[in-house]
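Of the protein chains in this complex, all but one are displayed in their positions.
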Amino acid sequence: MKSFKALLGATAFVSASAAYGADLEVTHWWTSGGEAAAVAEFAKAFNEKTDHNWVDGAIAGSGGTARPIIISRILGGDPMGATQLNHGRQAEELIEAGLLLDLTDVAEAQGWRDIVFPSSLLDACTYEGRIYCAPVNIHSWQWMWLSHKAFEDAGQDVPSNWDEFVAAAPALSDAGKIPLAMGQQPWQSAGAFGVMSVAIAGLDAWRAVTVDKNAEVAAGPEYAKVFQAAADAREMAANSNVQDWNQATNLVITGQAGAQIMGDWAQGEFQVAGQTAGEDYTCLPGLGVNELLDTAGDAFYFPKQDNADVEAAQKELAALLLSPEVQVAFNLKKGSLPVRGDIDMSSANACMQKGLEILASGNVLPSGDMNLSPDTQGQIEDLMVEFWNDPSYSAADAQAAYADIIANAD
Amino acid sequence: MTLADNAAQSRANEHQTKRPSRLFKNMTAKVASIPMVLTALVVFVGCTAWTITYSFTNSRLLPRLEFVGWDQYDRLWSTRRWLISIENLAIFGICSLILSFVIGFTLAALLDRKIRGEAVFRTIFLYPFALSFIVTGLVWQWILNPDFGIQQVVRDWGWESFVFDPLNNADIVIFGILIAGIWQGSGFIMVIMLAGLRGIDEDIWKAARVDGIPTWKTYVLVIIPMMRPVFVTALVIITSGIIKVYDLVVAQTSGGPGIASEVPAKYVIEKMFQSQNLAQGFAASTMMLLSVLVVLIPWAYLEFGGKKRG
Partner (left out) sequence: MADTTVSLAMEGPRGPKPRRRLSPRNIMLYGTLIVVALYYALPLYVMIVTSLKGMPEIRLGNVFAPPVEITFEPWVKAWSEACTGINCEGLSRGFWNSIQILVPSVFLSIAIASVNGYALANWRFKGSEVFFTILIFGAFIPYQVMIYPIVIILREMGDGISAVTGTEFRLMGSIWGLVLVHTVFGMPILTLLFRNYFTSVPEELFKAARVDGAGFWGIYFRIMLPMSLPIFVVAMILQVTGIWNDFLFGVIYTKPETYPMTVQLNNIVNSVQGVKEYNVNMAATLLTGLVPLVIYFVSGKLFVRGIAAGAVKG
């Protein structure tokens, strides 16, 4: 049965692509240097390997700017051909309302169940047994990036974990460096806090709070340590007056700042700047404390269209996004990890190899996107951005507010 | 009765009485007003009612009619960010109202003194109004940038300890936005005031001078009261702009540092689309509407209600 369907699917693709070349508008918010280079790989593959045409619909800003536009267009009856969204709970209601294309037949034809690793990625795309999105990469927040130049200038060794970093911070300040680079957008504040909570409170406490929404743990001593560490980090980041994450990364690249806590997408920026992992910069997964990765990532959704030709093109794109060559090309540029474990990533650099090892060893966490609703995340972001930017906001007050949000989380 | 009488009567809108065929009287005018009627009813009344209704539901990403009472409002008023937004809007609103009026009127009065190069000055004061809030926000962000802008320039002059960094200081960031907002809007208020001053009869000035009334007294006692309609127009324009302030903040500070320069309009947009909590956004926008009504209804009553009865 399965093979029959696969065959059917395959012939459908062939006949569709022979019959008609569709323009597929693809919206995404990948506009920084490394991201744009990565998405160009998708466009190239789609234009070359199919008869269809990739119409790029980049929306600048972060996901926060882009999502409203994407969603209001889907709701307003003007859906794009495909769109990036973080998988997880963001798309649930769109699926319920029947606005997204069911990709189950593509997934079965391509054997996604067997190749997508870790399988939780596909679970996040699955709703009531049907598959609605194509995961394209694994992104993990759990990284810290350190500038060799900054530490050299300050006469310090490059730290190998969070505690060493904290110890070295005063020397960085004395050398006129910003110890910790932080962009001021809310998602960055919340993300950095998330990384610190996994590393400092430990996996069990993190799981209790994020997955089980246990407000007592959130108000407890483990998290008190996290808030205290964040308050210290706040001082280290006091002079970092940039907005965008890649501006903050740029401070690290140029050695003006010692380190940045940022997801692995920062890798792409180092690459565009021509830097080499291990020589110019160091990456520490889990802040060097807990070598864990969360498996958030980007996925593509395909809003339903009335046009059968377009639908065929959408399915072709979905299949293409997970094909081995495209996965390698895209993820090398993006600095993210591929969604399938069966491809050769030997050309990846030292940091990505570290990530691949951790992934292979199974030290993975579900991502916040998959556990918390966007609403709860929004509340946490509001809290964190205020906490990180207002030195008078005490760690204890922030923790109380945090526990309150967790208590009401859905 | 002649057609002209009929028209004059309908124009005066006074003795509209129970004549037959009232529905068909003025038929063309009624047909021509259909777009206005539709806009008023469908968009302004209809959409507002829709939004208010859904603010009592638990709609998330998509509108759903599952009512939850006042839950959204309870949550709204216990959210720090909303309270800060309201406070910011109040500070921004009051300051920009006063400053726009004072600056606009003063500049208009200065320009009204038959000075040389009036056209040049007027153009300089007015051109910012031609620029969007996005542009305004970007330029002022750049000028107020601590490393390249005013702060650095003054330091280069030798005053090393000079600090002027409003956009990165949570306590005064709203004034950094105010500087930009006033820059953009006050020129237009000046033009309106100037038009008002130009509309005042020269004889009034002559009479005042003959009577020996000092100029400032003439302004306060005679001119300003005469310019009431001008002030009303200016007030309508300024207040309707204040409540909508959004682009400027997005371009200049994105609400930062932290949440120190958040405004209600931004809260609404972000809750609706980013947090995917439509009902929360609707509740916040309903509160915005309510605050407008609190200001507007007494004014409308004085402005229109009084006339009709009087």
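All chains are identified by letter, namely A and B, in their written order; residue positions are counted from 1 within each chain.
What we mean here is this: contacts are C-beta pairs under 8 Å (C-beta built on N, C-alpha and C of every residue); 3 or more make two chains touch, one makes a residue touch a chain.
The model shown is predicted, which means the values in this text are computed figures rather than measured ones.
The missing chain, though absent from the display, is touched by one residue of B:35, B:69, B:158 or B:225; that residue is B:35. Within the whole complex, the absent chain has one touching residue among A:126, A:250, A:275 or A:399, and that is A:250. Contact with the omitted chain, checked across A:77, A:221 or A:362, is made by A:77. Hidden from this view is one chain, which touches subunit B at 2-4, 7-8, 10-13, 16, 22, 25-26, 28-30, 32-33, 35-37, 39-48, 50-51, 63, 106-107, 109-116, 119, 121-136, 138-140, 142-143, 145, 148-149, 152-153, 156, 183, 187, 191-192, 194-196, 198-199, 202, 205, 209, 214-216, 219, 228-230, 232-233, 236-237, 239-240, 243-244, 246-247, 251, 264-265, 268-269, 272, 278, 281-282, 285-286, 288-289, 292, 296, 300, 304.
The missing chain lies against subunit A, touching residues 25, 27-28, 30-33, 35-36, 39-40, 43, 55-61, 65, 68-69, 72-73, 75-78, 80, 244, 246-247, 250, 269, 272-273, 306.
Going forward, only the chains that are shown with their structure count from here on.
Distance between subunit A and subunit B, defined via averaged C-alpha coordinates, is recorded as 40 Å. Residues 60-62, 79-81, 146, 168, 170, 254, 256-260, 269-277, 280 of subunit B are the ones touching subunit A in the complex. Those residues of subunit A that touch subunit B in the complex are listed here as 64, 67-68, 71-72, 75, 90, 92-94, 96-97, 184-185, 241, 243, 373-375, 377-379, 382-383, 385-390, 401.
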